[in-house]
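First comes the structure, then the notes that go with it.
One protein chain omitted, others in place.
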Amino acid sequence: MHPIVIRVNGAERALVVDPSVSLLHVLRDELRLTGTKEGCGTGYCGACTVLVDGAPVNSCLFFAVDADRKDVTTIEGLSRGALHAVQQAFVERSALQCGFCTPGMVLSAAALLAERPHPNEEDVRAGLAGNLCRCTGYQSIVRAVLEASERIAEGDQAPLAERDAPIRARA
Amino acid sequence: MLYFEPNFLDEALVLLERFGARSRVLAGGTLLATALRADAADVDALVNVKRIRELSVVQLAESTLRVGALVTAHDLARDASVNAHAPLLAKAAATVGARQLRTMATIGGNVCAGHHASDLAVSLLACEARCTLSSSRDGSRSVDVGHLLRPAGNALAPHELLVAFELPSSGARTAYQKMSIRRAFEMALVSVAARLEFSGALVDGACIALGGVAPTPIRAAAAESVLAGKVLGEQLIGEAARLAAESDARPDDDLRASADYRRQLVVVLARQALADVLRQHRQATAA
Partner (left out) sequence: MIGSARIRPDARAKVVGETIYTADVALEGALVGAVLRSPHAFARIVRFDASRAQRMAGVRAVAHAGTVPDKPLDFGIKDQRLFPATLVRYCGEPVAAVAADSLEIARAALDAINVEYEPLPAVLTAEAALVPGAPLVHPDWETYERSPGRVACGNLCGRNRIRRGDVDAALAGADLVVESSYRFASGAPGYIEPRAALARREPDGGLTVWCGSQSPYSNRDDLAAFFDLDAAKVRFINQFVGGAFGGKILMAAEWYAAALALSCDRPVRMVWSRHEDQLNVFPRHGGSARFQSAARSDGTLVAMRASFVFNTGAYIGYGSGTALIATMLASSPYRIPNLDLEASLVYTNTQSAGPVRAPGGPQANFAKESHLDEIARRLGIDPLEFRLKNAWDDGDESPTGQTLTSVSVKETLRRAAQAIGWGTPPPDSALPYGRGLACTWWFSSCGGSTARVHVLEDGRVRIASGNPEVGTGSAAAALPMLAAEVLGVDLEQVELVLADTTTSTYDSGVGGSGSTFSAGQAVEAAARRARDVLVQRAEDSLEARADDIDLQGGRAFVRGSPERAVSFGQLARDAGGRIEATGEAPEYGDPEFDSSLVESHDFASWLAPSFTATAAAVRVDPQTGRVTVDKIVTAQDVGFAINPTGVIGQIEGGATQALGYALSEEFAYDGRGIANADLKGYLLPTAVDAPAIEAIIVESPSVEGPHGMKGAGEPPVTTPAAAIANAIRAAVGTAPDAVPMTPERVWRAIQQRR
């Protein structure tokens, strides 16, 4: 068993974990943050996507010990008061149906826009290739992400990096 | 299972020496996560090497680009030195899996997994890369990357750690082409990595590597030799592509594709890669 400190959605959480355990397991089962979903457990669907230091990873494959002293953003931590532009656009553009892929999809999209603020459609589709959706057919998702990018560019919302400034409080 | 986070290479090597085949190196973790679910009973020590700084370094020294084994696919694709001195590797790295996998997958872990169509392994082969393997009992040794890619599993001994790849920097023109059943996020059925040096209009040297058409990634020696010393043009490209498919490739039938179809893909992808190289060469010489 190994002690780690993960900054989850800005709050530091100290845990003792089995070294082989996944970040997904820690988030869902230890921290009861059930917004992150397990769709396949092998890194091939993206439903478990979270951001580690702003970069998207498959939390089902990511070792919890590797999150030690890192910033982890789950879907629960994306909006601070107001919805993130991607979330708002998803709601308005009906970019979701069953919602199971949505947390991972939203985080991937938010990270994509933080990295590439003015993507074209091809960039968005390529950037979301690791997030499978079976319900929507992707078109509404792509439109929502493009719209969110315009809103962010217009200054409607600070990009992810700024918004994710960690809160240095102990859990 | 014991867990270690060594800060220095020699600490890691001592652990590998101690635990040998009952140790596992935790690099990116993309493959280890699922592997451990199956064989946890066979593992005594998990050695997380990500604190060892030198394993993540990308450095150019005297026209050799050294790429640490822990550099991720995402970083390879974006790194300025890799793009400048080993563009083939950067191009291939950008196509690995999907964004999430590229964040985590390391060049060392990916190559050691030994998949015959690994984008990184195929491109390293075409880059004539060497790798540095280290162990506490033998120090460091340098081997050709091809030596690492063996059908029965890689040539890495249980007590050895892959530390870095060394690629010769060159002004070669490069191209990477791959094909799979769906358009993204799938191991290639067949891939072709091409790296050609030119002397004026003549091909000075050609390195072509093929993925998915043999138990490991392979060099397309017959195609390479037909290109050497000649002027690159459409007809020669076609001849080289055919040779790559007919003489160099040794594909099998499997559930994903037949051998015939893989050979066809070699022809098409090799042609496309070489045509891409020719275009780059013409643009560069015209400028």
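Every chain is named by a letter (A and B) in the order it is written, and numbering of its residues begins at 1.
In the analysis below, contacts are C-beta pairs under 8 Å (C-beta built on N, C-alpha and C of every residue); 3 or more make two chains touch, one makes a residue touch a chain.
Here the structure is a predicted model, which means the values were calculated and not measured.
Engineer: Of the residues B:R53, B:R141, B:R183 or B:R282, I need the one that contacts the missing chain.
Structural biologist: The missing chain is touched by B:R183.
Engineer: Which is it among A:A47, A:A67 or A:A114 that touches the chain not included here?
Structural biologist: Checking the options A:A47, A:A67 or A:A114, the one contacting the hidden chain is A:A47.
Engineer: By the contact definition given up top, give the residues of chain B that touch the hidden chain.
Structural biologist: Here the touching residues of chain B are 98, 179, 181-187, 255, 257-258, 261, 264-265, 267-268.
Engineer: Tell me which stretches of chain A touch the chain missing from the display.
Structural biologist: Listed in rising order, the touching residues are 28, 32-42, 44-45, 47, 74-76, 78-79, 83, 87, 90-92, 94, 96-103, 106, 124-126, 128-142.
In this section, only the chains that are shown with their structure count from here on.
Engineer: Measure off the straight-line distance from the CA centroid of chain A to the CA centroid of chain B, and report it in whole Å.
Structural biologist: Computed value for the inter-centroid distance: 30 Å.
Engineer: Which of the residues in chain A end up touching chain B in this complex?
Structural biologist: These residues of chain A touch chain B: 2, 18-20, 22, 41-44, 46, 49, 52, 55-58, 60-63, 65-66, 108, 111-112, 126-127, 129-131.
Engineer: Would you tell me which residues of chain B are touching chain A in their complex?
Structural biologist: It is residues 1, 3, 5, 26, 29-30, 32-34, 36, 40, 46, 48, 50, 74, 97-101, 103-104, 184-185 of chain B that touch chain A.
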